[in-house]
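Accompanying notes for the structure given below.
For this view, one protein chain was removed and the others were kept in their places.
What follows is chain A.
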């Protein structure tokens, strides 16, 4: 390959990274702005907006809601997703039905969040479920499940069935095979799916906006509503903290499972 082409390719890669990451970097720079408005370049360095963001009960309360909600949805959605993946991968059924089930269970990944939100609002209201926590939990379980199914299914499909047969011939019961061999082997995949699901739930605005009520709000929605009336760098500060949390989650997935394995399937 000619050196010019290599140079061109590297420049292109650099430009793409800059395009993807520059806004995030800008948010972080703005968040340490000493001035009263989110300006670029910043007017001096200060962490005062971090203090302001953390002192704002609208943010802290909704952040707690988002954390508890994401944890709850992940705790409920993960076993459901794993069970569904087992059903899809191993259930005795014609291959057409298997494909249909897989597509159906994974559809929340493709259907726009706003559509899911409206659909849930209509359905849950018709069913008489008006409690915001209940509605949010149900909605977020729906967000988490397909991520867990996706990683678990990929791992199950590449699972060597002779591992289970080996355990069986060594005297293990079905329950022991599941708890001592199958689930431990699938564990990294399950964890990766759960971690993804947690992040998706924590970041979600499109579905949640249809399910909250006046006293219960999630962090992304609190940020949106704050921005309608205020325009100060505390938004940038809270966003920077979200970036940090998301990055930590992504690093966690990379460490236990490998992002490529998840995204590449």
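Everything that follows uses one rule, which is that a contact is a pair of C-beta atoms (placed from the backbone, for glycine too) under 8 Å apart; a residue touches a chain by one contact, two chains touch by 3 or more; residues count from 1.
Note that in this section contacts and distances are computed from a predicted model.
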item: UniProt protein name of the chain not shown, from "NADH-quinone oxidoreductase subunit H", "2-oxopent-4-enoate/cis-2-oxohex-4-enoate hydratase", "Cell division topological specificity factor" or "Spermidine/putrescine transport system ATP-binding protein"; value: "Spermidine/putrescine transport system ATP-binding protein"
item: Options A:28, A:80, A:106 or A:185, residue touching the unrepresented chain; value: A:185
item: Contact with the hidden chain (one of A:55, A:134 or A:163); value: A:163
item: Omitted-chain contact residue, chosen from A:9, A:176 or A:255; value: A:176
item: Chain A residues touching the omitted chain (full complex); value: 160, 162-163, 165-173, 176, 180-181, 184-185, 187
